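Contents: one structure, followed by commentary.
Complex shown without one protein chain; remaining protein chains in place.
After this line comes chain A, so read on.
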Amino acid sequence: MSDVVERTLSVLPGLLGQHDPGVGPGGGGGPGRVSATSRLGSLIRSITALTSKHEEEKLIQQELTSLKATVSAPTTTLRLMKECMVRLIYCEMLGYESSFGYIHAIKLAQQGNLLEKRVGYLAVSLFLHENHELLLLLVNTVVKDLQSTNLVEVCMALTIVSQIFPREMIPAVLPLIEDKLQHSKEIIRRKAVQALYKFYLIAPNQVQHIHDKFRKALCDRDAGVMAASLHIYLQMIKENSSGYKDLTGSFVTILKQVVGGKLPIDFNYHSVPAPWLQIQLLRILGLLGKDDPRTSELMYDVLDESLRRAEINHNITYGLKALTYVIQQDPNLALQHQMTIIECLDHPDPIIKRETLELLYRITNGQNVIVIVQKMLDYLKESKEEYAIISLVGKIAELAEKYAPDNEWFIQTMNAVFSVGGDVVHPDIPNNFLRLLAEGFDDRKEDDQLRMYAVQSYLALLEEEDALYPQKFLQVMSWVLGEYSSLVTDVDPEIILTKLHSLLKKTVITSETKMWIMAAVTKIASHASCSKTVDKLIQEFSNSLDTCMRQYAFELKHLCEDKALMRSLLPFDGSCNDMVVDASLSFLDGFVAEGLGRGAAPYKPHHQRQEEKLSQEKALNFEPYGLSFVSSVSSSGVTGRQSPTGLSFGSDTSGNSAETGHKETNTLKLEGVRRLWGKEGYLPKKENKVGKENEPQTVSCGSLLAGQMGDPPALRSDQVANLSEEDKEKQQLASTLFIGLGSNAGVSLMGKADTATQKFKRKSKINETQSSEEASDFQNSAASDFGPLLDTVPINMEDCEGNVRTRLRKASLCSSDIVEDNLAFETPQSLKKSGLDDRLPDSRLSQSSLFADSNIEIFQPSQNAHCESASKTPLVPCLSEELEELTHSEVVELCQSDALALYLCKVWTDDSLLLIVFVSNKTTSALNAVNLVFEEAEHFQILESTTYQFPVIEAQNVERCQKRVWMDKICTQGILSGCINYQSEMETRLEFSITLSLVDFIRPMEMTTEEFGKLWLSLSNDVKQNIKMSSSQDSLSAALSTLQQKLKLHIVDIIGNEGILACQLLPSVPCLLHCRTHSGMLALWFRSPCSALPDGLLYQCQKVMEES
């Protein structure tokens, strides 16, 4: 009964209170008034009246219960629902979840009249987030409202789209929103721009094709639309400022108009014209003018004008910030404000203190470093906040490295950094510090003094019994002690060993730190004759439960038995010697070949195995199991039990070493690593094997140690030639890094002096990550050769387990192949120098036979392939007959000088893009030693070497060379640049660049409909998009043949209004496309194992469809 009464009551206000909808929460109706808003008003009032959190919670829970009953009752009208929604929003804003109302909010947006719809949309935007599943239910409503003739409905739909919209549903509304850019009402245009900005942020690929329309928005007659478009431009210019330099003039003009007060008066804020718009414009101009004096020139006038008009506000932090930026330009300015800065330093507000330190950091030099660092350390000791500590510690370390006046100070400061910073310090800090110690400076004596001082200070620190140091600090200490303690002659190594030993027994020490300590013990033991502590330690940890510790103990034990080996393995100060890790694990070649010979299944990468398992689950397997499968079980059973090599310490360690060997490829020099193994098992020199076996295992715990393990001299000797160049580069790096540390550098400004060193540092890092990325990319593409997938014999679980080991080895083998190939291109001469050339052919042969059944593609640097291709031709470049038959581009001119002309022709062969470069000698004398060099490109890979030398080009003659290219990293368009140089009277150099498009690397992929179906199911990355069809290609077949002609897609089948196409990105990454036409739209659906490929292809499809 009471239920009915309550329901009636709750409906009442809906019936009565339709008047006065505009009253907001603050105003509210009086107590006697029963309007929709008054319910909210009374709720707010009663909450405000409460005194405790507990009472509030009780009241709101009550409210929510009654709301829940109301919204779920079928008799509730939309008007009442609207009222409930407002209260739900309020409850949720106070932190009480009201998820039961979410679905009703969507319904309200769907079904209500204007005002109800508005509340519905508002509730949805507040309740849900981008990835909420309910959001999909809203898409249809949004599409409907976008097409509405009522402006308010369109506005609401556009607003919700710019607030939250599911990324994958963008194609459904994109064409509608694009149309709105031409709407006659400015508010609609503005909201459309905002919606597109949102799309740009979450899915930039999808709005690539409407960049021109953004320009229209920028020039819109309404200032609001223009202002909205600035958001998009700021974002785009942040990502690529060079692409928008031509717009500088427009931005300057706009700013001029704004500053000049040309905007409507509504834009003024306290008589400043549109301040936020000005800020936005200044940001954009800042990005455009950065490092570009020519563009900056255009802005000076207007900047001057804006500065003059701007009222300077004195909020002290802001002032400091401004000063910080200004000081980067001119340090002398800081002098004028000295006193202010000093005052700020003692300011009670820690925020201001921190800003001040930031400023000081910028003006640090060799003379003031001690004071500034002391200030920073003082602040650090007071600070509790982790973020502040991390950033400040990093700055101190940087300054200490850069400007340290003497060794003592440097070590003490770093000690403070490590002990205060604790374990939150950025890992680069200890790494850089150790590298500094290890690499040293030019002066050997100086180095040793620094190292000795470090050792002494650590010994002193460890003297204190109860002191607790952060793990990272202990790791640093143990590395330094292990490496350099022998420099200090007046301390008995036994004492150091005892100290380390007692550290090992502490419970607070993590196992990672223990590894560092053990490594230190091992190193110290190699210098000492024999030690009781070491014996005790071996005994103690030989049966430790920690496998790593146990392994270390055993290693130490074996090494102690052979002191000579130990000493050669751990030479003093060997940390900077480059060592060669045989990442291909070639010493296992014989073993793997033997396994394969006995019929073991070849290695399949993880994802391929999974896909096979998937496809196996989906369809019955009618094929009989092959014979080889049976034998593989037996052979793998044997390998499972046998230790693969005599020296291996246990099965898990060998797995471990394979992994780390692989991982080390990022940091270690690998040139000269050979990928030589075959059926007959090519074995490198026996004595090398011993060294190689040991290295990766010692490396396995604590990667920093890797650098310090010197390789046996036997192996090193034949590398010396290659390394000397590397060493020089390193020394150069070191000397630039530590400039000002040895010599007393004057006022060297962070911003400026820094750029050179920092750039260098960063660059080398990028290269590293890139090469590893390239490697993995390539690995993926090589591994995803789907040839065998479609008709292969499925493997079963037993087989998987048994063969894991063999696979592991092969996995690292594959990846190292790639690494090596990359390296081979970088340093083509290294291969030749090490005298491996003559061996390559037969190793290649054996490899191809080895991989014949597994279809893993391998390409080798074929040195002679292009040598033969160069042949004499007349001055007009033309292709040879066999190339003429292939599809190829026109011959275009690349560049010219007085003596030379370069022409290019692209030939699209089945397995690569062939670039034919013609070099014609226009002079009347022969040119000798003409070198063609391609630069390393981020996106492309040249399959053979990147250089080519024409020994001689006769007068008035044309020579040509060809390079095979693959796309390494997917992009829609990229540039491959290079240069040609030759010796005339002086060295002459001619640069050129070649634009390559994704389409250059797309080839049709032949398959049957059935194969397509299978492959389709196994692929996971998909992208869908609707595109408009122009009138010329209104039928599906016309559209598809456009795609076939322009993009070289293979049409697999056309059924009714659907079509399927397939293509592959060279060498063998497939991409499948499903097309469907409906009402003038072409729905495209891509799938590929590579995530970037569908996006790239989609862009190309849009382009060709628009062009035709």
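FYI, a contact is a pair of C-beta atoms (placed from the backbone, for glycine too) under 8 Å apart; a residue touches a chain by one contact, two chains touch by 3 or more; residues count from 1.
The working rule: contacts and distances are computed from a predicted model.
Between the names "AP complex subunit sigma", "Sodium/hydrogen exchanger", "hydroxymethylglutaryl-CoA lyase" or "SERTA domain-containing protein", the one given in UniProt for the chain missing from this structure view is "AP complex subunit sigma". The omitted chain makes contact with just one of the residues A:A73, A:L94 or A:L468: A:L94.
Considering A:A73, A:I202, A:I351 or A:A929, the position touching the chain not shown turns out to be A:I351 (whole complex). From the set A:L136, A:I279, A:V424 or A:A460, the residue in touch with the chain omitted from the display is A:I279, counting the whole complex. Listed by residue number, the positions of chain A touching the unshown chain are 24, 26-27, 48, 92-97, 126, 129-130, 269, 275-276, 279, 313, 315-318, 321, 348-349, 351-352, 354, 387-388.
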